[in-house]
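Partial view: only certain chains, each at its native spot in the assembly.
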Amino acid sequence: LASDPSSLQDFCVADAKNSVLVNGLVCKDPKLAEANDFFSSGLQLAGNTSNAVGSSVTPVNVAQIAGLNTLGISIARIDYAPWGINPPHTHPRASEILTVLEGSLKVGFVTSNPENRLITKVLEKGDVFVFPVGLVHFQQNVGYGNAVAIAALSSQNPGVITIAHAVFGSKPDISADILAKAFQVEKNTIYNFQSKF
Amino acid sequence: LASDPSSLQDFCVADAKNSVLVNGLVCKDPKLAEANDFFSSGLQLAGNTSNAVGSSVTPVNVAQIAGLNTLGISIARIDYAPWGINPPHTHPRASEILTVLEGSLKVGFVTSNPENRLITKVLEKGDVFVFPVGLVHFQQNVGYGNAVAIAALSSQNPGVITIAHAVFGSKPDISADILAKAFQVEKNTIYNFQSKF
Amino acid sequence: LASDPSSLQDFCVADAKNSVLVNGLVCKDPKLAEANDFFSSGLQLAGNTSNAVGSSVTPVNVAQIAGLNTLGISIARIDYAPWGINPPHTHPRASEILTVLEGSLKVGFVTSNPENRLITKVLEKGDVFVFPVGLVHFQQNVGYGNAVAIAALSSQNPGVITIAHAVFGSKPDISADILAKAFQVEKNTIYNFQSKF
Amino acid sequence: LASDPSSLQDFCVADAKNSVLVNGLVCKDPKLAEANDFFSSGLQLAGNTSNAVGSSVTPVNVAQIAGLNTLGISIARIDYAPWGINPPHTHPRASEILTVLEGSLKVGFVTSNPENRLITKVLEKGDVFVFPVGLVHFQQNVGYGNAVAIAALSSQNPGVITIAHAVFGSKPDISADILAKAFQVEKNTIYNFQSKF
């Protein structure tokens, strides 16, 4: 899927200070565009994986590089502590291609209804895997040390919907009776889940 | 979001018998196209809501009307028993606009990370609500009788990812250790969820 | 046809008060988006069909629901008095899928040059029919009572070109000598047509 | 409007002999592509304007140049006898930019409902005018001699819907009672119109 409109000029560097909001972002004067508008640094640094899931995502999208505006692409660095996971999530506006830089990752995605087929693979350093747009997918560090991957995504602003947070951690909460019926459990179980997020 | 490519001819009626598979579907000879290729019937009939969630979706997309191929739109009828729900799900390839034909529905959608804001509303007969592409959304019958809605979707084949089924009911299962960490519960709780789907 | 660009954020609720005009509409601050931005009411009410054609179209597009901006879809309710018609028209920016809620409708569309083939069908309650983007189409109530339909369209702003009004009722008029030659009739016949619109 | 999907390879020369039909056309082996696939001749020749409207359109689209497949553009030469017209029509899949090579043309287009505003201009040799996608437009030779124009269109297969032919000349006819109500005239007047096409 190509979720971004086409360019109508050489580039349209996002003007973050402009109060006018459009689909994507308005541009700064192209004469004022400079190399730093197309640049970011720091992706050599490991993210902090000391959290509940043992992983960290460092995005490099239009929020970090203004020059990505209208260009239909972005990347992210993902760090995984041993047994850390990038929990099941979707990107509503992008497909993803993931490259393992270090370590071993078990990855997978699930097809839509009615099959809900899980397609899964263990990746080693130098392996590449694809997650089609909008499908639920995840990664798990299955090696002995840290793991690192680079993900490229087909949108300047792919969006992330972490299933656990969207379903059990929304603000305000989705009614427990809805979730109890959806997951076919007691409401108390839902309350327990909701207390975590 | 407009998730379908543009038409390059008046229409491209899907040729379901052709073994060649493309993005979308190949077309039958336009000279052989007839009114029935653009037609389906039966949407006046209530779906069977005698199931765990108390709802039923009757789709009318390119699988039901071959003439929808390349046209970027489809619809569905949704029936809800009292307190029935259309459980949290996403459409990876379409936005949705829902019209209540009968009854009262509580509807909502959740924005992507990091806000995960729940935007919710109770709808009555004649009310219309929009679910943006790719976001988790749901409906619940909150009236005393049955409820009926028509949903229109911005793709010939929007796809449905029911969260409960994709996460806890995939074939094969997503590893319980991944889900236990993602939802921050014991593995036994995950096994219990997985046994339901 | 998918006539709208793709979304570059979860949603872009139209800011009708902003004086800056773009392809589509500029967005309000997403933090200020609320449920009512994705909502409209009143579609249970019949339109007033006491007019020359005996029909009424109640649109629900981006002008009624600001949240439809960038989402590529809209709907309309159409009411038909007995023998009322929705006269021949085109949507320059959308395909349409029509569902009959009540009554009987004769519907049809005409393919482009050189065939100009009329594809037509009589629909009953619960029947669904498709009108491909840009083609001339119409509906006629052929039952004994009122008829009601819901039309879904593949654009936030599909546009309507009613042939009679565009050709014989433009402001100012198209020169009668052009129309006389186009329709191969006397100029006086054209003047007569023009006097009606 | 850009009504064609993007290219996914250098070119995709249409293979007219292939029985598989898709949105657009399937490609021949790119190794067999040759200069003639991107070429046509004869546009220096005037079309035959000895017909009821006094004009002739010589198209150069994907039907004439197989190499236009997937490229989103086509052209046409239009010849006009004195007082000849290119009658009111729409292109369902393309905007048009017209250049006058010889003579004087009155041109115009009509906006969609509810304004139906006619925007019109007299053009001389070397003048250029734009007709937005899907809108009803026309040209009339208002000079003393023949006129010639080149039209460029934003689709490999823009389609043409001549209003008179689509409305009064479809095969089979649109019911006279529908057209009588649409144009607010007697059925006999409609029969008269239909007899011309």
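A, B, C and D are the chain letters, set down in written order, and residue numbers restart from 1 in every chain.
To be clear about the criterion, a contact is a pair of C-beta atoms (placed from the backbone, for glycine too) under 8 Å apart; a residue touches a chain by one contact, two chains touch by 3 or more.
Please read these numbers as outputs of a predicted model, since none were measured by experiment.
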item	value
Overall copies of the shared sequence [whole complex; 4 in view]	6
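The working rule: only the chains that are shown with their structure count from here on.
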item	value
Chain copies touching (chain B, chain D) - same or different residues, decided at half shared	different
Averaged-CA centre spacing for the pair chain C and chain A, given as whole angstrom	39
Geometric centre distance via CA averages, chain C-chain B, whole Å	25
Residues of chain D engaged with two or more neighbouring chains	2-3, 92-93, 159
Of all residues in chain C, those that touch chain D in their complex	1, 3, 52-54, 83, 85, 87-88, 90-93, 106, 108, 110, 112-113, 115-118, 133-136, 138, 140, 159-175, 177-179, 181-185, 189, 192-193, 196-197
Residue ranges of chain C touching chain A (in the complex, touch as defined)	5-10, 12, 15, 18, 20, 22, 24, 26-30, 69-70
Complex contacts: residues of chain C adjacent to chain B	1-7, 10-11, 33-36, 38-45, 60, 65, 67-68, 70-75, 94-97, 99, 101, 111-112, 119-121, 123-133, 135, 150, 152-155
